[in-house]
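Below is one structure, written out as structure tokens; the observations come after it.
Removed: one protein chain of the complex. Kept in place: all other protein chains.
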Amino acid sequence: MTFSSTLAGGDGGNALLVLPDLAGTDARSRRLSVMFWISLGWIGLVVIVAIFANVLPLDSPTAIGNANPGLGPSWAHLLGTDELGRDLLARVVYGARVSLIVGVAATALGVAIGGTLGLVAGYLGGIADVVIMGAMNVLLAFPSLILALAIVTFTQPTLLHVTLAIGILSIAPLCRVVRASTISLSRREFVQAAQVVGVRRRRIIFREIVPNVLPTALAVALVAIPGAILAEGALSFLGLSVRPPSPSWGNMLSEGRDVLAKYPLIALWPSIAMLLTVLSLNFVGDELRGHLDVKEGGL
Amino acid sequence: MPGPGTAHLRRDKEVLLRVENLVVEFSVGHQTLHAVSDVSFDVCRGETLGLVGESGCGKSTTGRAIVQMPRPTRGSVQFEGTDLCALRGEPLRHVRPRIQMIFQDPISSLNPRRKVADIVAEPLVAWGEKGSAREKKVREIFDAVGLDFDAVGTWRPHQFSGGQCQRISIARALVLDPHLLICDEPVSALDVSVQAQILNLLHEMKERYGLTLVFISHDLAVVRNVSDRVVVIYLGKVCEVGPPEALYDRPHHPYTRLLLSSVPVPDPEAPARERSTLASREFPSPLDPPSGCRFRTRCPGAQARCADEEPVMREVGDGHFAACHFPVYEPMTPAPSRTSVSLA
Partner (left out) sequence: MTILRHFTPRVTPTPSVTGVGPVLEVRNLKTHFQTERGMVHAVDGVSLTAEPGKVVGIVGESGSGKTVLARSIMGLLPRQGVFRSGEVLLAGRTISGLPESELRAIRGLEIGMVFQDSMSSLNPVVKIGRQITEGLEYHKGMHTAEARRLSLALLKSVEVPDPERRLDEYPHQLSGGMRQRVAIAMALACEPKVLLADEPTTALDVTVQAHVLDLLKDLQEDRAMAMILVTHDLGVVATRADEIVVMYAGQVVERAPTRVLFREMQMPYTQALLRSVPRIDGPRHATFVTIGGRPPDLTNPPPGCRFAPRCSRAQDRCRSEDPPLTAGRTIGHEFACWFPLGVGSPSREAPLTPTPTPTVGPSAERREF
């Protein structure tokens, strides 16, 4: 933390005399909190386990008949078995793959397309802005889940299509955020200075605007990932994502729902997994965003 | 609509920049904001033109209009023989290196995520200069503005003070060897002691690189000290133009007189200024400026003619022009440059 820039004199709105900025003064708030690291740890665990699922000593997630159905946690099956005798731990781990792939890929799609559109709309303004924002508003007006449903139903419910559907949904919010950021940056004097120098438009966008928009965009993206995971969960709960017997957290929930009274654990584990993952991602995203803002604001 | 006219423009062949009948208007909802209404002035090579006025008078907008950001609604900006208003696209871009600008807010003028060496090198990169020639130029300019390239080149703007950021901005503006430098309130956001440093630096740079300056400011004392010629602007119109000695000692336009008498002088012996309740009225809005002479609502000498007819620039002294139907010919009391206690 440093003193905010205190400058005297001037006309109009540029005279500022500010007290030392004590908001970020506490040693505590400057460093990332314990919860942040725990959350990051959980995410890391999930990611590693999902990636290396093949080489881990797990049972097959789809093999039926190796064990009795509805077993509780034991050394042989750490999380128990489901109603068809499949190892729940393995299913949760493989299900994590689906969630993570969809979450990250869909959000990446949203950032790529939405971000680009936002940059163009924000920097160019005029007709481009009107057209792009019009399209975004249309997209936003659709009830999101129904749109995803529609897309997936009319094509095959595969991982790719699910990712695409959710990705399309992520475009509009990201476009908006990037556009707002771009507009406010375009007004800053360093962008005007680049224009006065005669730098080409494309270079200005990539060299001056993007580096300043990126932190905001990433922070928003980080919080969009859990949203995508939840969306996938909902879709697969409705049977519109990967087909059984491939596990995903959503379809495990769906299967577990039928036998909830008898074997509650089947629905419980994927729920917990999703909860923890989404919570951790939200946490990390929030902290990072706050951290980045402080640095920018400390100018 | 007839404006103040162009009687004060010079026909010198050394004129580098001539702004004629410049109009900049913005539409705000259903209304029009008349930011700049028929402003004309010229700048000779090697001169410093001071553009002075209070906030909202349109001086900053004028400065930006010169570089076509925003494009003026009407009028012409003749720079080295070419009318910039008539240029578009690539031809306009190619003129840009010759006119550069520095801005008021030193921190906002620099990209917070780039190293300052890159910021200063950017214009060279954008115009295709490469390698060692580029680095040499950047080092040279860093040195010229008083910064140690090796020590601070990799730093980011937030690690510098306001005054240093302004130096970096100056370096960036000068790295392409411009002919004309437009300074938009370059020291207003800085501490007094730093102001002096930056003003000295600008002076030094002007001498060293043979620059012509347009110096925009609301600070009358600074403008007086740096300018060779002063243009006073009120509500988008030029009121008075002239050499600083003449303008500050014998201001003829009532607005100039009001401005000068309002400046606080650090001298307890200075006699109390004359006060007028008319003058204490606020600015009219540029959305709906008064008819005729725009200053008439605050002018103690306003008459019926001032509302009907807009005054035209007329010569009131050697190279000294004022746009007023009833210019004041008495010297200011007290004469600002002859105070009894001189502490300078």
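A and B are the chain letters, set down in written order, and residue numbers restart from 1 in every chain.
The working rule: a residue touches a chain if its C-beta (ideal position, glycine included) is under 8 Å from a C-beta of that chain, and two chains touch if they have at least 3 such contacts.
Because the structure is predicted, anything quoted here is derived from the model rather than measured.
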| item | value |
| --- | --- |
| Candidate in contact with the missing chain, chosen from B:141, B:222, B:293 or B:328 | B:222 |
| Contact with the hidden chain (one of B:6, B:32 or B:55) | B:55 |
| Full-complex contact with the absent chain, from B:80, B:118 or B:191 | B:191 |
| Touch list for subunit B against the chain that is not drawn | 54-56, 146-148, 151-152, 158-164, 167, 191-197, 199-201, 203-204, 218-222, 224-226, 244-245, 248, 258-270, 272-273, 275, 277, 279-283, 336-339, 341-344 |
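Just so it is clear, only the chains that are shown with their structure count from here on.
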| item | value |
| --- | --- |
| Cα-centroid distance, subunit A relative to subunit B, in whole angstrom | 49 |
| Touching residues (chain side subunit A, partner subunit B) in the complex | 5, 7-12, 14-15, 188-190, 192-200, 203, 207-208, 211-212, 296, 298-299 |
| Subunit B - residues contacting subunit A, complex | 54-56, 67, 69, 93-94, 96-97, 99-101, 103-105, 107-114, 119, 122-123, 126-127, 157-158, 162, 169, 172-173, 176, 185, 188-192, 195, 218 |
